[in-house]
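For this depiction, one protein chain was excluded, whereas all remaining protein chains were kept in their positions.
Every chain is named by a letter (A and B) in the order it is written, and numbering of its residues begins at 1.
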Amino acid sequence: MWKYLARRFTYMVFTVWVITVISFVLIQLPPGDFVTNIVSRMISSGGRELTPEYEAQLRALYGLDQPVYVQYYKWLRNIVLRGEFGWSFEYRRDAVEIITERMPMTASISFFSFLFVWIVALPIGIYSAVRQYSIGDYVFTFLGFIGLAVPSFLLALIFLYISQRFFGQAMIGLFSLEYADKPWSWAKVVDFLKHLWIPAIMIGLGGTAGLIRTMRANLLDELNKPYVETARSKGLPEFKLLLKYPVRHALNPFVSTIGWMLPSLVAGEVIVAIVLNLPTSGPVLYRALQQQDMYVAAGFILLLSVLTVIGTFISDVLLAILDPRIRLQ
Amino acid sequence: MSKSVTGAPRYAESEHVEIEIASQWRLMWWKFKRHRMAVVGGIIVLIYYLVALFAEFFAPVHFTTYKEEYVYAPPQTIHLFRNGKFDPYVFGYRFERDPASFKKIWYIDESVIIPIGLFQRGEPYKLWGIIPGNIHLIGPRNPEDPFYLMGADKSGRDIFSRIIYSSRVSLTVGLVGVAISLFLGILLGGLSGLLGGAVDNIIQRLTEILISIPTLPLWLALAAAVPLDWSPLQVYFMITIILSLIGWTGLGRVVRSKFLALREEEFILAATLDGVPLGRMIFRHMIPSFLSHIIASVTLSIPGMILGETALSYLGLGLRPPVVSWGVMLQETQKVAVIANYPWLLFPALAVIVVVLALNFLGDGLRDAADPYQAK
Partner (left out) sequence: MSDETLVEVQDLKIHFFTDEGVVRAVDGVNLTVQRGKTLSLVGESGCGKSVACRALLHIVHPPGRIVSGKILYHRRLDNGLSETVDIADMDPKGREIRDIRGKEIAMIFQEPMTSLSPMYTVGSQIMENILLHTNMSKKEARALTIELLAKVGIPKPERLVDEYPFRLSGGMRQRAMIAMALSGRPNLLIADEPTTALDVTTQANILDLMLELQKQYDMALLFITHDLGVVAEIADEVAVMYLGRIVEKADVDTIFNAPMHPYTQALLRSIPKIAMKREELDPIKGMVPSPYRRPGGCPFHPRCTKALPECSTIVPAITKLNENHLVECLLYEDLATRKAMERPS
């Protein structure tokens, strides 16, 4: 088991490293650099133009005259050693401050979506498999397809229309007005939870549909395995049998779905947050990309990716605990 | 593999019992036909692509045609019978000015009747920019009459026509994107599955990394880096490349697992022992045996591309006007007030949902059919 976990851990570290490279490439992608950006901003705010000499001096100051790999090294070193992600022009402070302000919200919404997905998908998937081709199975299959076909942001748009039309106000944001700018308190947490379920469901719906299908397929495979027959021939009651054997087996591939579900949940969170204007990382990332505030954008993408990679690693650990075949390797 | 289908075997006199034989594709077709939702999905997809192909004919007007006087006109409903006879028509409009905001408030005017019909002469067009014509599938008998089946947008353009023209971009983004993904997927998945070892390991790690990055933020970031001064065509291809950059991983995995499984199959071993060269082995023996799976996977990955383009364009980071796509059209709904007052601007979303649903059903049916020998 330790060997397996060690290997998964190595993969995780490697993946994180590649993601830092990708994030840095994103910073480099837009035409121009940090200094051209400053210059254009000064001009647009009515400032005077800088002399080419001064621009060169600035470049030297920020190390932009150095080769790209040196710049990458410095960027990474700052993140690791000082927790600095680079300067944001928009907010005039280090990107890390903006990111840490928003990240917890994103993480908690994603987490609640994840809970929602599991709590809903697991029993429905089991039901659909055990009662294969029943009316209930068909209904859930059909709803599942719709859940897959309607992406979260369209769902959010439709929700906006419905809430505006039937409740007279757009239900956006994560807090009621009276709590929005207040510091955290118990009442605010309750208020937050009251608002949370709407985006959580919207983000989770597609994943739920996918997971119901996965669970159904896995369980259908398991239901006809010989060990189920063995257990039945012992005289186990059907329900206990179902949970103890096939469901338990089908759970393993289910756990490993965390790996592919987390990225899509986070992606869904980002766009739903943009549509509903939630105070999470989505709108800030969006704005940063529109303004080409690349250090903020890259920081968000780096952290969002790292979060999902850690989530995947946790699912690997969970799998090792659940499945003796992996644990005893 | 024989293509013949023999009749019911006769036991009485014949010396040997005949076995029923059907080709793999025929078995798949039988299985596919039984999946009713998949057949319906297939027909809907076919209609979508036909409409996209002949958009000039199906759309009542061109997507740039505007009538200032009908800004934000609401959708009209088609009535089929008048005075007990079949005589389709729609009602006209009248408006009042809001005294405070001076905005037009639209009403359907039931005293104005606009007769409509199929194959009406209307706005002249050039099909695919070449063949001139002026017949439209549906339109008002008098081309000057307002005709807005799904309402009008902020410039008085017909949303129905725009949705039809948009399907060209939105549906082909999926196809081109999938073509690129397919190329990458077969190349890398095939290398991975065939060569194994270190190559497999590297490609597998790469796939894992790409899968673990949340797609949308990455797409957004890449799309945001597309220079503003690029031509619409350049942007279009850049977006499809961005979408397929991540999309290939799924196809790659399918190809790889198939190659891995096939390496163990006995008919491949038999072919190897017969000295069949590798290239012939891959194209003559291996690919045909999982072509059906590839087709199913491709169908299932088109919706993701369509949704990706829609999301990017909706956020203003993908395609930009004057290009129309469903996502570009949805950009107008970014403001809550617009959705509240002019909900018909959400019709493009319906177009997206229906085609994605249809593609999912189709792909699902194809995937089930791809395993004709597998019991259900």
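Following the convention adopted for this analysis, contacts are C-beta pairs under 8 Å (C-beta built on N, C-alpha and C of every residue); 3 or more make two chains touch, one makes a residue touch a chain.
Please read all numbers here as calculations on a predicted model, not as lab measurements.
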- Task: Looking beyond the chains shown, say which of A:191, A:293 or A:323 touches the absent one.
- Result: A:323
- subunit A residues touching the chain left out here are 224-227, 229-238, 245, 248-249, 323-325, 328
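Note that only the chains that are shown with their structure count from here on.
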- Rounded to the nearest Å, the gap separating the Cα centres of subunit A and subunit B is 26
- Within their complex, subunit B touches subunit A through residues 37, 205, 208-209, 211-218, 220-222, 224-225, 227, 303, 307, 310-311, 314-317, 330, 333, 336, 339-340, 343, 346, 349, 352-353, 356-357, 360-361, 364
- Message: Taking the touch rule as given, give the residues of subunit A at its contact with subunit B in the complex, in rising order.
- Response: 11, 14-15, 18-19, 22, 26, 29-31, 142, 145-146, 148-151, 153-154, 157-158, 160-161, 164-165, 170, 172, 259-260, 263-264, 266-268, 270-271, 274, 285-286, 289-290, 292, 297-298, 300-301, 304-305, 308-309, 312
